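All protein chains but one are shown in place.
Lettered A and B in written order, each chain numbered from 1.
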Amino acid sequence: MSKRQAALDVTEIKADEVGTEVSKLLNQGARMMYASGVDAGVPGIRIDYYFTFDEEIPSRNLVLRTYVNRKRPIIESVTPITTQADWAEREMIEFLGVQVKNHPDPRHLWLPLNWEDMYSSTHPKGDTESERINTSPTAHPPHDNIFSKHLSVVPYGPYHPALIESNYLKMSVEDEVVRDADLKLGFNHRSVIKLMERRDYYKDLFLAERICGFCNVSHSMTFAQAVEQIADITVPKKALYTRTLLGEMERMKSHILAIGLMGDLTGFRTMLMHAIRIREEILDSLEIMSGQRISHGIITHGGIRNDVTPVHIDVIKSKLKNLKKSVPEYFDQLLANDVFTGRLHKTGVLTVDVAKKFGAVGPIARGSGIRVDIRKNSPYAAYEDVDWDVITENDRDCFARVKVRMREVLMSLHICEQCCDVIRSAPSELITPVNELPCGEGFSRTEPPRGELLYHVASNGTNTPEFVRLRVPTYPNVRVMIDLIKGSEIGDVPVIIGSVDPCFSCADRVTVVNQGKVTVSGGRR
Amino acid sequence: MTLLFLINPLIAFCIGILLSFLLRKLNARIQSRRGPVVRIPPAWRDINRTKILQPLYDILKLFSKNTFIPEKASPLFIIAPVMALLCAILASFFVPVAGISFDYTFGLVVLFYLLMGEILCVIVGGITSGSLFAVIGGVREIELLLTNEIPFILGTFALAISYNTLSINEMMGFNLISNPFAAVVVFLSILVKLHIKPFDISDAESEIVSGLTTEYSGKLLGILEVTKVMMIFVLVALFADLFLWVPSSGLMAWLVFFSGVGFTSVLIALVHSLFGRFKIDQATWWLLRVPLVLSVFAVVWASMWRYVL
Partner (left out) sequence: MRFTEKIKAYSTLAVNLFHKPVTVRESFGFIAYLSRGLPRRDDERCTGCGACNERCSSGATSITDHDGMRTVSIDSLRCIFCARCADICPEGALDLYFGTVHHQKDMGGAAGTIKPADTSMSRQCLHDDDLDLSASVQYAKAISLAHKLEEKSVTVDTLLPLQKCRFCGEYMPATEKFLQVMAERMLSHLKPETAEVVRKDLELYLTACISCRQKYSVKWNTHPRKFI
């Protein structure tokens, strides 16, 4: 049976040593996954820097932990050392009120750009009763480094056909060449992390599923794995294989739609329609297993909730057989189209250095030839026991990323078939119940279709978690996307966005709302 | 000469509606969708019995809506669509519908200018709206126009060389066999002029929202849609006349004409649904590489047949 994922290795350091420690770790070949702050009460605001070592298999997870004063939460920025911390630190600034010194770009990312005008500066200090958002138009336009340049600015969004979800991509354009680009998130705020702290662990599962419609199995699986690590229980074999099967089905459905959307973004709508047609078989088999098409609600702490019977497996196997025929045919149709492939070749070239600098994960990194796959790096579910391999392409352009997705779909089909065989003969035990949850911290990583997802859950012995921190794969990948868009042509921008396949609902999950009063500074909760 | 050609715009509009229905339907069927339903089952016949006239309903809907005019727009914003419609109507006079047209000695040359004028009017109207997307779309449209006009003119002039005339009525015939190069070139040019899939770069919805017509709404957009529908008919009929016409008269002429039009539009629909979209530099480079060479070939072919053999 597969081993459990490596637990968190915590190293406590002083606040002023962060820079040196981080650069020391980075020189050892670590990748900074995330940084987040938690208001820990008396000890101060706790700031965690999450690292992993991709070269080591199974890879080691490391956390640098430091505390800063709650009254004066000041910490030195590590963004000048590594750009991987950029958005994480901006998130800290906005949602926890930590003052990050020497951050190169401390503008708002999730809150409105003119947030100070709208909210804090219009009211006298200490006047907490009248704290309301000022809805009247502001005196001066929001500070924005894009609009100050003397080039024509093309706005993509907040609602734009190229972006399925709402966000705001601004590009300053000269002729057809994009000189500069900037992204504004925050149109899909749902304050999921905060809500999780107020609900019990079982409700959190359903909430975690609803962070993203595409990777909902991965979200609930990662959360469940983190809780299982705290409770120190072993999941039954059948549950593990069912989770693998669900995860791979989800990967197929996401990748096929991503490839179809790629067709749509290059004007090849026929391919999108056929992608949806092929995907329907996967959705059907997911529905047979769980009873739901999109948010399955099948994974729970300690196992799975619904039994997958041999009858189900028969149906799923027949669907997989159909897919084995229709999917390669579909890919051939795409690859035969020179107009389609001509759009992808040599566009959005992501060199290995840039990918490592921004900490790219998932198909984006693998399209540049980096072997990063959490399924291999720190195996979970049943990935150690099934036969599969990491897929990489060395062309580094959009076409390589699409090809990685295509080959991963075929690999997923292979994994699914193996899982089906095992589930049919596995013992019928579905769940190891979680009876009591001790105090502790759980840390789990999985590989959703888009890259690396990590959950950090802390239990305080009650029925609600102390805190939940999560980082979604879109987080580092969108940074890469903005870098790729700079210098490309307008015609290439949708292709690049499609090849990165961002999920902004995932990236936009956090805000801190406290009964209508919004925490701005001082780390109040 | 009779005044029968005066009903040409009406025919152009009616058949154009049916042609755009056909394009939508075939496109949908290749995508494994249903598309606009031909026969609605009795249970759901609450509004009408068929959706064949769906493009007409779309246009009627636009005419029933309010028109918004941007603050920065100049009067050309309103004039340009009307001018475009006028160009399309005038162009439809010169295109023979089953042999009926305004038969003018230099009809082909006038038609070139009218077809170009329609596109230019749309470009002018779009650019004066002040929208960035329209400006980018306009630039792309002009690039396409520049690269597309040469093959189109050379391709049609190949026929003019063969028949020693510039009147469209006199050069009609089954030229698909006698000059296949010209047929291919003119077909490709029609794709570009109609914004069929590999060449719908100027209104690429995923890049620049809807290009030149981004700021148009309501009745002005309705006029542009009418123009579009008429242009579909004009160009498809031109192709059918020049390359798929068998000399005949009476009912037979109409039959030949409409089978030619139907065949051409099916071809266009196939191309529309089987290809993605070019990037602008790819499209101009491709247009300069393939149709231009072919059109030169067509002219050489035509003059060879005429003067050498």
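Here, a residue touches a chain if its C-beta (ideal position, glycine included) is under 8 Å from a C-beta of that chain, and two chains touch if they have at least 3 such contacts.
Just so it is clear, the model here is predicted, and its values are computed rather than measured.
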Chains in view that touch the one left out, judged over the entire complex: A, B
Candidates A:R46, A:R70 or A:K203 - the one touching the absent chain: A:K203
Touch with the omitted chain, as defined above, among A:E21, A:D284 or A:D421: A:D284
Residue among B:C14, B:L274 or B:V300 that touches the chain left out of view: B:L274
Absent chain, residues of chain B that touch it: 26, 28-34, 41, 44, 270, 274
Chain A residues that touch the omitted chain in the full complex: 199, 202-203, 206-207, 270, 274, 277, 280, 284, 287-288, 291-293, 295, 297, 305-307, 309, 311-312, 315, 329, 332-333, 335-338
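Keep in mind that, in the parts below, only the chains that are shown with their structure count from here on.
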Rounded Å distance between chain A and chain B, as computed from the means of their C-alpha atoms: 46
Chain B-facing residues of chain A, complex: 152-155, 160-162, 173, 176, 263-271, 273-274, 277, 337, 339-340, 342-343, 489-494
Residues of chain B touching chain A in the complex: 27, 30-33, 132-133, 135-136, 139, 197-198, 200-201, 204-209, 273-282
